[in-house]
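Shown here: the complex without one of its protein chains, the others still in place.
As written, the chain order gives the labels A, B and C, with residue 1 at the start of each chain.
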Amino acid sequence: MSFSVAAVRGQFPILSQIIDGRPVHYLDNGASSQTPDTVLNAVRAYETTGRANVLRGVRHLVLADREASEERADVAKFLGVPPMEIVFTGGCTAAINLVAYSYGSLLQPGDRVLLSELEHHSNIVPWQLLRARAGIEIDMIPVTADGRIDLALLPRLLTPKTKLVSLAHVSNVTGAMVDVGAVVAAAKSVGAKVMLDGAQRAPHGPLDLPALGIDFYVFAGHKAYGPNGVGVLWAKAALLDAMPPFMGGGSMIGRVTFAETTWAPAPRRFEAGTPPIGPAIGLGAACKWMQALDWTGAHAHEMAMVQHLMDGLQKIDGARIFGPAGLQNRYPVVSFTLDGVHPHDVAQTLDSFGVAVRAGHHCAQPLMDRFDLDGTTRVSMAPYNDGSDIDAFLSGVRYAAKTLR
Amino acid sequence: MSFSVAAVRGQFPILSQIIDGRPVHYLDNGASSQTPDTVLNAVRAYETTGRANVLRGVRHLVLADREASEERADVAKFLGVPPMEIVFTGGCTAAINLVAYSYGSLLQPGDRVLLSELEHHSNIVPWQLLRARAGIEIDMIPVTADGRIDLALLPRLLTPKTKLVSLAHVSNVTGAMVDVGAVVAAAKSVGAKVMLDGAQRAPHGPLDLPALGIDFYVFAGHKAYGPNGVGVLWAKAALLDAMPPFMGGGSMIGRVTFAETTWAPAPRRFEAGTPPIGPAIGLGAACKWMQALDWTGAHAHEMAMVQHLMDGLQKIDGARIFGPAGLQNRYPVVSFTLDGVHPHDVAQTLDSFGVAVRAGHHCAQPLMDRFDLDGTTRVSMAPYNDGSDIDAFLSGVRYAAKTLR
Amino acid sequence: MSDQLYQERIVALAKAKVGTGKLAAPTKSARRDNPLCGDRVTIDVRLDGQGKIAEIAHQVRGCLLCQASASALASVAVGRDAAGIAALRHDAERAVGREEGEAAEPFAAFTPVSAHKSRQECVLLPFETLKDALS
Partner (left out) sequence: MSDQLYQERIVALAKAKVGTGKLAAPTKSARRDNPLCGDRVTIDVRLDGQGKIAEIAHQVRGCLLCQASASALASVAVGRDAAGIAALRHDAERAVGREEGEAAEPFAAFTPVSAHKSRQECVLLPFETLKDALS
């Protein structure tokens, strides 16, 4: 097994399309990745044949099959954890809200949750809602000038009241990866749990969550080559077992009477109602697909593209990268600004070159405020991108620099 | 436009398949319907081409397009309401939980929610969780011997403290449709809002929700010919505007700072994070498909099948229908028991005849307890079913009656 | 009709109803629900001085497989202690394909269940319940 960009590209039908007479240069993977054939086929097979098979027969067939399903096992293997510790949710945001409602209901007024200044709104607002409901306090780790969570300040921000530290594993704005070991060591010293928002890390290869020493992990299907409408929460079985349900409904119960209802064990307790079966099957296939890729090769390829891109931007007058300058502890997400040109205008120009990127606050308004930015233009890569994508991107930025200021 | 079963069947690829050497007699539509080609194609088109188009360009492109999307308009048209009153959720259960968390947070200790004894767990447990959180009380309308909500008792059960009456539009166990006019008139007389759980009604044709005079409506995509992983909440704009958010995350916000966050207007306020775009597109296509069907013809066909089925069951010794005997105000869901044979054994035998039905408590344990039933076997039909499905079903029941007791 | 799960022998075991009912003065009792399907098994046992089963009775509110399994179990339980029942369970596990090897009678009748993963719990529920009663 060795890495070949051409072979990977061939598995993504969308990449060979010509849209408006141009090839697609898709550099907005941080928003949503593309899906390989194997995922599309798994979902279609379910919709056209499995939908009868899975549902045929007696009621407990469905539930039993669902708990022991192949897709749960495939996702679990990808994260290096037991299948029964995988909870399927409607998305990454839904998974964080699940923790904020369920684990959050175990917190007391005055307890503290520690976030960072670079978090995605999905890892801020659920805690603000919890603050309003339950009187917890939110603390915030500042960010360094090169877009990393400033762990030097961690010891001062952790208190015995801190019950949870919840951080982006990889920033969706700067691409910086947090030093998980340092966070876990510091958090454990005050007895706080650690949650990582893996939305931007999961699309870049298998994980070994137990080795990280964390307590919760979440990610989104649609950013990890899977379908929309499904996300994953992982937590250790003992922790899940201690948590009350979030949503109520079918199949998360033991026994229902009007007087009292008992809860099913995890993961079912947290999967109320008919789960997103089709999307979960797609995500299982996506995890299997990722598992089969040569990530040593893929990561080297991704980092080479980052270098190519940063080298090119450095030659453009007034282009400033917001994020780590080097390749250490970073993933292929690169944000930049172009002096005198609004980020939306850069993105719009790139669009007319057939290059898809993202511009704006990236759901990280506190980070933008902190650095007094109108927003950034963000390039986010996947293993199927190649040098031609980066070249098309650089041409577009040069054109914007020349014409729009 | 006139109704033809053959023409409808031709649009569902799964129905022409031979599984284990037998045709598929799919009579478990109440659990999950099948999906027509047009839905499968809409989802696949999104996954293979739209995923780039929708996401291309600048950030607000996505949000604006999503709010004004075709699928929101198609769902809205199906329900007879304005598009901005449609909230996409992860499912029917998620939609009810949204109301229980959001509207529920406006209730005071001692306020009351009125349900019925035939509700699905998804319309019971969220209120029990609210009771535990907020000290509300739950009342319950009993069910008549023929499986209808006993509205004669409604006046006595409504109090000035009753803030919400939440009932199944059509029972997923007995097929009975509730008399909405009577419920609304009674509820309004004490100022209570009315929510209908339309999971089992929506798959049987377009609605005119404003004419019903209700306040909330919910249904599930996968039971209405759409994909898994999406559901719908409808409420009037003014009511949605008065409700606080449920989940926090991307795109449901106005402006986020650590000190304070402001909320986007509905429906975005309730659609935190990346929504289930693919599933929602599929559901839009399903609503459009339903809109185009001749429901006068389809409903007559469905009711003829119910009659055929009930006639057949009546000739089987010990078969007892649990639900309305006539065809008035009912939909094609029929539950029955067979004396001396456990419902699961009936379903298992039918399975070996290639007939898919459902057996068990149907997520309605309180109803089963009330009538001291181990469960029932349930047949649930869609317009694509035909007489051969009912005949295969009746053969299987006769075989079970002969061999298993 | 193919895929016949309810073969004659299973139906016969269920209809035999060995040990259905309650004991007047049980030493121990246990009840187990399968929350997934609602099957419920209640077992009473009277034990002798050495902890061996002297008398057994069961009430099953559940499917044919569960009834047949309870009936088969009752037919061979008398004279056995917890370890003896645990040994019998291996026969049931073998019959339904969860363990390697041949299943001995009467549990060999459950061999068709090996193709129906989700129904195996129905066969094993009486064993779970009796284990509770003996512990």
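Following the convention adopted for this analysis, contacts are C-beta pairs under 8 Å (C-beta built on N, C-alpha and C of every residue); 3 or more make two chains touch, one makes a residue touch a chain.
What you see is a predicted model; the values in this text were computed from it and never measured.
Judged over the whole assembly, touch between the missing chain and the shown ones holds for A, B. From the set A:144, A:159 or A:348, the residue in touch with the chain omitted from the display is A:348, counting the whole complex. Residue-level contact of chain A with the missing chain is found at 20-22, 341-342, 344-345, 348-349, 351-353, 360-361, 365, 368, 374-375, 399, 403-404. Although one chain is not displayed, chain B still touches it through residues 57-65, 68, 253-255, 264.
Everything below uses one rule, namely that only the chains that are shown with their structure count from here on.
Relative to the whole-protein C-alpha centroid, the nearest chain centroid is that of B. Of the two interfaces, A-C and B-C, the higher number of touching C-beta pairs belongs to B-C. Each chain gets a centre from the mean of its Cα atoms; for chain A and chain C, those two points are 47 Å apart. Inter-chain centre distance (chain B to chain C, centres taken as mean C-alpha positions): 38 Å. In chain C, the residues that reach two or more other chains under the touch definition are 37, 119. Multi-chain contact residues of chain B (touching two or more other chains) are listed as 344, 348, 351, 360-361, 365, 375.
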